[in-house]
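Missing here is one protein chain; the remaining ones are kept as they sit in the complex.
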Amino acid sequence: MTTATDNTTARRADKKPATMAQALQRAMRDAMAEDPTVHVLGEDVGTLGGVFRVTDGLAKEFGEDRCTDTPLAEAGILGTAVGMAMYGLRPVVEMQFDAFAYPAFEQLISHVSKMRNRTRGAMAMPIVVRVPYGGGIGGVEHHSDSSEAYYMATPGLKVVTPATVEDAYGLLREAIACDDPVVFLEPKRLYWSKSDWSPESPAPVEPIGKAVVRRAGRSATLITYGPSVPVCLEAAEAAREEGWDLEVVDLRSLVPFDDETVCASVRRTGRAVVVHESSGFGGPGGEIAARVTERCFHHLEAPVLRVAGFDIPYPPPMLEKHHLPGVDRVLDAVARLQWEAGH
Amino acid sequence: MTTATDNTTARRADKKPATMAQALQRAMRDAMAEDPTVHVLGEDVGTLGGVFRVTDGLAKEFGEDRCTDTPLAEAGILGTAVGMAMYGLRPVVEMQFDAFAYPAFEQLISHVSKMRNRTRGAMAMPIVVRVPYGGGIGGVEHHSDSSEAYYMATPGLKVVTPATVEDAYGLLREAIACDDPVVFLEPKRLYWSKSDWSPESPAPVEPIGKAVVRRAGRSATLITYGPSVPVCLEAAEAAREEGWDLEVVDLRSLVPFDDETVCASVRRTGRAVVVHESSGFGGPGGEIAARVTERCFHHLEAPVLRVAGFDIPYPPPMLEKHHLPGVDRVLDAVARLQWEAGH
Amino acid sequence: MTVQELPGAAAYRPTPPPAWRPRTDPAPLLPDPEPYRVLGTGAELDRALMLKLYAELVRGRRFNAQATALTKQGRLAVYPSSTGQEACEVAAALALEERDWLFPSYRDTLAAVARGLDPVEALTLLRGDWHTGYDPRRHRIAPLCTPLATQLPHAVGLAHAARLKGDDVVALALVGDGGTSEGDFHEALNFAAVWQAPVVFLVQNNGFAISVPLAKQTAAPSLAHKAVGYGMPGRLVDGNDAPAVHQVLGEAVARARRGGGPTLIEAVTYRMEAHTNADDATRYRGSAEVDAWRDHDPIRLLEGELTARGLLDEDGIRAAAEAAETMAAALREQMNTEPSLAPMDLFAEVYAEQSGQLREQAAQLRAELEAEAR
Partner (left out) sequence: MTVQELPGAAAYRPTPPPAWRPRTDPAPLLPDPEPYRVLGTGAELDRALMLKLYAELVRGRRFNAQATALTKQGRLAVYPSSTGQEACEVAAALALEERDWLFPSYRDTLAAVARGLDPVEALTLLRGDWHTGYDPRRHRIAPLCTPLATQLPHAVGLAHAARLKGDDVVALALVGDGGTSEGDFHEALNFAAVWQAPVVFLVQNNGFAISVPLAKQTAAPSLAHKAVGYGMPGRLVDGNDAPAVHQVLGEAVARARRGGGPTLIEAVTYRMEAHTNADDATRYRGSAEVDAWRDHDPIRLLEGELTARGLLDEDGIRAAAEAAETMAAALREQMNTEPSLAPMDLFAEVYAEQSGQLREQAAQLRAELEAEAR
């Protein structure tokens, strides 16, 4: 394995730290350069480069027809993207914030998600809807929703969310290349997370639909995604002191769901906690816990627990820390995994 | 208990069969007569009495200012209802079909559900959003969605759905009387279901938030609601032949969720199947299975299973019977409850 | 005392707001106060076109009648008839070149058929064996659209994409009077005007949105006046005057094609039947109103004028009727066979590649179907 390590070190040399926002930008840039049918549209995506600067420079490099500042109307943005896709383009739509994607809900549910099926495959919808989501950035109300439950519950959509800089690039490339509509959820509070990642030699990524074990462990599995991945990794480190060796699975794709990777882990560990920022009730954790239990029932030493945002409207900036699932809440849940019962 | 039975029989005498649509109409009528702040608004609710005739006669009896045909715009309907509620009215909004509530999604999520909390209780939103939902009536696309997962995942909303004529009346009265916003889901295919129910002496109902055991049984619990309640009752009858004595719990209220009734039943039976028409993945069943498992893990002989609509766009009329969970699929799931393992 | 007389007033000159530039003149955007008409005005008529229009109107009326009859026989799940609106439907189809796109609503089966779509494919949605019965790309006809006004931004996006590509393709989007109240109508028209997309919006104002009359839908001078607020021209036309609709649509399509941008057209017409077969129109309108419109029937108007002008005779009338009957007989026959159902298609095109989850569910259904077949 020395050679492999050496190789990695060698490649590391030309790498400089990049943020997730930059990796996302680069993914769009590369896709646009390779494929003239890729168009970016949204509010402030052109001249300004987006309020998070994720589309920075695209309008300059590819022109305003390829990266377009639209009028301020989300249903109009997604609705015109549908028409563009009908004519063979691959629109990448930016919704400025999670809650501001709601005006486009009807277009998303009644057209984008269903078009392929209702036309018996004649009309694909290769649209990416980029949604900066989640909290932790001190945003005022309506700027921090975790809206993934809505998208997960909609057949026909794929739902993807990166937790690392590398995945941000790789998954967005995959999403743009995908012939199906993808809701691409970007964890706002990870936009400025960094990695020694070079856009010149992007790491190959698994196709959409594969979860990844971010940390191997034997005591229990933390099943998580997006903004909660770093929280879980931190919790896993902290858990070592308590004698727990936690495995952390980053789902990366909520739809399709990688039952294989998740269940393999849970069968190994016998215990699991699902961690996400979205409200617990009716949130993604219910589906995840239910399907893991259906598939791994006799391997489970304790019920699959959930650590999630409270079932309340997202709090104001000064109080959000009380809402967001942090390391302590994850550890509390791990402690409740009925350790006395065996293993 | 003879007296009670006698009483019931006596009361039955003055009862004539009423449909669920009629009971809903009667609930609005009685609420409007009692409380002048109750206003009904929506598309075609006035002169026509609604496409399902649920508001039949209200405009005639109370005038067009109390039961108003609005312009054709769902966000506008719910948005103006918010303003009316701000001024002290209790609007009852009709969305014509499930999928046609989506244009109002932003108003529902970003305002209706949050208003009380964001104003620290100063501004309540006593709005009822009536949504005819689900399939089984031969409707063309966009007329048969089961959209309850979206509403369940939204803190601040209550989500209610009747399965009987009596509950239709009682729950709608409760919903209108409720100071919180209620998404009131009306199972389309039960609109013409009948009961010997007299609007003159409506049965008292439990307040919103109470599930009810529709059929007692000891082998396993079917947890269900709305249009799937009759299916489960039928399945329970059929199951007797196989030697299973199934309990059927009608949730009636998805939010708040009655953990007590549901878990008491599951603890008794040790096995459970959640049955609903909505897509399985990301649907209500995940939440229900997960929370039951969290609370009843050591009482469970088998994982909580789910019988749901497929994870596909709602099918066209001629194919919907293949999608809707019917008696056979429920029985198949019951058969998979690992009976060999004990009990 | 005025400002001029004041000491120092001359020194005070409010600068005009620099972002304020006198924008487009609204006058040319305003529709005529009365619907544009051709019939009865003495305008010159192209005989070949008139006879084509006439034949299509007659065929269209027959198509509507046949589809309604099929619904009564249980052969269609539902049919929203365009009886009375055939002039709009037919003109919409004829105004387009083959490379153009049509964006119909649920009421516009006829426009799709008049454009050449196979009637069975066009009626698939309403028969209920599948959603969209045809390949939209092959026919350049978007799926018949049920969620109101949502097809309008699609038309704008498609027209915009075509223009970016350098194709001289025009999109024609149909919507009802009720649909103009939806937010999507607003957003689509605004995008179209800002992008100067080659798209034409035809509002068939048939007086009602199910039971709701126009007066409860809008307080505008006309629906065509909405154009002004987007900076596009509004045209008002008598929707039962086939040559007039054809002409106004043709002008708008030509304008869009040559880069002149979008147009909003309101065609004033009337829905002679109930909203669909499931609707009871007597609950919200009287027969006097319907009868009055019968006098303004699009076929009657055209037939009257063409006969009066000697452009059409009894033979021509009979020939059109016979052609329509032939079409209806063929349609009856096609629709009277049971459609072959494909339940497994439920899973076939949910995604480009079937997920494991859907494979499992498909297997379940397949097993059930096989068990049933046994």
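In order of appearance the chains are A, B and C, and numbering begins at 1 in each one.
Here is the rule we use: a residue touches a chain if its C-beta (ideal position, glycine included) is under 8 Å from a C-beta of that chain, and two chains touch if they have at least 3 such contacts.
Computed from a predicted model, the values in this text were never measured in an experiment.
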item: Shown chains that the omitted chain touches within the full complex; value: A, B, C
item: Of B:T47, B:S110 or B:S219, the one touching the omitted chain in the full complex; value: B:S110
item: Of C:G229, C:G250 or C:G316, the one touching the omitted chain in the full complex; value: C:G229
item: Residues from chain B at the interface with the omitted partner, ascending; value: 65, 70-71, 73, 75-76, 78-89, 91, 103, 106-107, 110-111, 114-124, 155-156, 158, 178-180, 209, 256-257, 259-260
item: Residues from chain C at the interface with the omitted partner, ascending; value: 2-9, 11-20, 22-26, 29-30, 33-35, 37, 39-44, 181-187, 190, 193-194, 196, 207, 214, 216-222, 225-232, 238-241, 261, 268-270, 289, 292-293, 295-296, 301, 304-305, 307-310
item: Residues of chain A (touch criterion as defined above) contacting the omitted chain; value: 43-44, 46-49, 51, 69-73, 75-76, 99-100, 102-103, 138-143, 281, 310-313, 315-319, 322-323, 328-329
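One rule holds in what follows: only the chains that are shown with their structure count from here on.
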item: Per Cα centroids, the chain farthest from chain C; value: A
item: Centre-of-Cα separation between chain C and chain A, whole angstrom; value: 40
item: Chain centre separation in whole Å, for chain B relative to chain A (CA means); value: 32
item: Junction residues of chain A - those touching two or more other chains; value: 75, 103, 106, 110, 114, 117-118, 155-156, 257
item: Sites on chain C at which at least two other chains make contact; value: 130-131, 147, 183-184, 345, 350, 357
